[in-house]
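In this view, the complex is presented without one of its protein chains, the others remaining in place.
Read from first to last, the chains carry the letters A and B; within each, the first residue is number 1.
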Amino acid sequence: MLLGAPAASAQGDGEQVNGTLQYRDAEGSQIAVAGIEIVVRDADGNEVGTAVSGEDGTFSLDLPGAGDYTATIVPETVPAGVTLRNPDRIELSFSVNAGRSRPLAFPLIEGDGSELLTAGSSTWESAARLAVDGLKFGLIIAMCSIGLSLIFGTTGLVNFAHGELVTVGAVLAFAFNVGLGLHLLLAAPIAILITAALGGANDRFLWRPLRDRSTGLIAMLVISIGLSILVRYFVLWQFTGFRRSYEQYSLQTDGLTIGPVTIVPRETITIVLAAAVLVGVALVVQRTRLGKAMRAVSDNKDLAESSGIDVERVIQIIWISGAGLAGLGGILFGLDQQVKWDMGFDLLLLMFASVTLGGLGTAYGALVGSIIVGMFVQLSTLVVAPELKSVGALLVLVAILLVRPQGILGQKERIG
Amino acid sequence: MSDGGSQAAVSSDEKPASTPGSAKPDAILLVDGIRRSFGGLVAVDVDHLEFQRNRITALIGPNGAGKTTFFNLITGFDTPDAGTWTYDGRDMGSLPAHEVALNGMVRTFQLTKALSRLTVMENMKLGAQQQRGENLFRSFNHRGWKRQEAEIEARADALLERFKMDHMRDEFAGTLSGGQRKLLEMARALMTEPAIIMLDEPMAGVNPALTQSLLGHVKELRDEGRTVIFVEHDMDVVRDISDWVVVMAEGRIIAEGTHEEIGANTQVIDAYLGRHHDSTLTIDDDNPFLDQPDGSSSESAESQD
Partner (left out) sequence: MDWATIFENGLKAGIRPEAAYFALAAIGLNIHFGYTGLLNFGQAGFMAMGAYGLAIPVFAYGWPWWIGVFFGLLAAVLFAVLLGVPTLRLRADYLAIVTIAAAEIIRFIFRATDLREITGGSNGINGFSSGFFDLNPFSGTINIGPFDFTAREMWVMIVGWGLVLIGIGLTYLMIESPWGRVLKAVREDEDAARALGKNAYSMKMQSLIIGGLFGALAGMILALSQGSVQPSPTDLGPPKTFFAYAALILGGTGRLWGPVIGSIMFIALLAFTDNLLRQAQAADYIPEEIITGTEVGVIRFVLLGVGLMILMLYRPQGLFGDKREMAFDV
């Protein structure tokens, strides 16, 4: 299409607007974005036409003549995982001279695209929209990090490979969904079960033997880094470095409108499902014998052991359920932002921030910390550029450690 | 820093009153209104307490009485909710742990903290204060601190010999037995030339053969003019070496006195037997060094969390 442009201008009468929609991923390579619609209007606001970006990311549209125009990106067509570097520039004004083609740049970056839905709206409206996003993101982080926190609480392990459970859940669901053609509603539970089983195996065949050998916590931490690298690059090998979407629910379609906020179905599903699961987890932790045992082990392992609790079994259950939750979180995250080989590792830092914020080792701490982090990450885009949004959350983590090192819900430690 | 005021040793011989918080002649450490709670649980709540110079004072009490927490508070390892304490007239309330030690108040720990991957000799040398080479910028010039190092080493050798550990001088501390670690920790504390030495369960986990020699070493500390405060469970040990006994229960001081007075105090017996049947109070028992590990290990588990 781009190659066509000079030919058109050579004819002398073909005014045209064109450009390429692409972004640079974390590795630094350019990735073209297809399927984004750009509506072009003339100076009077009449629609001239719609350009759609092709497989190579290029778009072009012939214009009726020289003059002033505006080009607007249709936010709903921006795929998940991508957003405009500057959401305010979702609409560009430009003028075209006779016989020339006018290139337009819409710089894209990785992101969740939600900023686009608020572009041009008031601060209050944006804040409401971002709060919904923050809640959604926070619930996802919470689901992923409950296992991380409880594993730390019961075994002292800072598990750097926990993010990979998130990735594995999302990637397995992708394999069943896109690879084998199962509907996501069927693929997801299978993926979650397998992830949970992998979590259990992780504990049974790696961490439990290490605990029996009374390996130092720092050695275990380094081993978890080795495991994280191993799994992450194995996924990169098998899944490749591209971002991919599930077959179902990945397009943003018209949704529920509450006040200034429009919530598309996939967000509704995410929020309702995550909230339901988390309430379920809370009930189990609070009401059941198993939950009591978990809290007891987390509180004081020796005491729990001496009062007849099968500590190893409790830890095994925490690993299985924690991994399952992480897998589910990964699927929801993949639904929101597309599936990527290092998505779990990207999330890991925010998970660490959340559990530290809430109080390492507690289930509710992970929940509270996650929602604060999720909210903070999204709402901070009101002030800072979207590409810096996780910086704020990490700074809050540092600030909390200064003031209340044991976290919001954590207890002070005793020495000696 | 220096020897803990040995001149006061004999002159102040009158016996202090046997009431909780009584005034002592020549008190070296005075504690006032110190309070510490964990969540809703009050771990330490001491209105007033004085420790006499150049005496061995035992701090006893049932599990969870707050003895270790009390130690942590006055040595700067924990921060109280309220309270002041002075050592030799100096306010110690806001000092961090290492400065408390630099002032001459040195403690040991219930679970020994031998520095495993350092040799016994290196452990000892760490106790020395004022080594110039411990400053980063002076450390580069090895000639600047070599002579001082030799003096410290000689002092350490002498102490190791006194504690009969000279044959282990170049072993890694991690290879020592539990009792040897206790000895090393005490010897290492002595390298700092403390005026007050605070021993947290010095006999816990030590085999009976070593206990006698440890007890002897504690008495030597007093005879050198130092003040000794120690936490202990075993009443036989307390009776054997302590000049004065302070009893804590539920964070408070419930009694003070000589070990005979304490042994006859019904309130103390209630505190032990009323709430903690598992602890043994063996005042009239001739059995030396009862099987103490049970009592002491459950206390250590409780205060480690």
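By definition in this document, a residue touches a chain if its C-beta (ideal position, glycine included) is under 8 Å from a C-beta of that chain, and two chains touch if they have at least 3 such contacts.
Just so you know, these numbers come straight off a predicted model, no measurement behind them.
Engineer: Of the residues A:Gly65, A:Gly226 or A:Gly280, I need the one that contacts the missing chain.
Structural biologist: Looking across A:Gly65, A:Gly226 or A:Gly280, the contact with the absent chain belongs to A:Gly226.
Engineer: Return the single residue from B:Arg35, B:Lys113 or B:Arg252 that touches the missing chain.
Structural biologist: B:Lys113
Engineer: Determine and list the chain B residues touching the chain excluded from the picture.
Structural biologist: 75-77, 96-99, 101-102, 106-109, 113-118, 122, 125-127, 129, 131-136, 138-140, 142, 145, 149, 172, 174-175, 188-189, 191-192
Engineer: To test your reading of the contact rule: which positions on chain A touch the chain that is missing from view?
Structural biologist: Residues 24, 26-28, 85, 107, 158, 210, 214-219, 221-223, 225-234, 236-237, 345, 349, 352-353, 356, 360, 385, 387-388, 390-391, 394-395, 397-399, 401-402, 405, 415-416 of chain A touch the chain absent from view.
Rule of thumb we're sticking to: only the chains that are shown with their structure count from here on.
Engineer: Quick one: report the Å distance separating chain A from chain B, using the average Cα coordinate of each chain.
Structural biologist: 54
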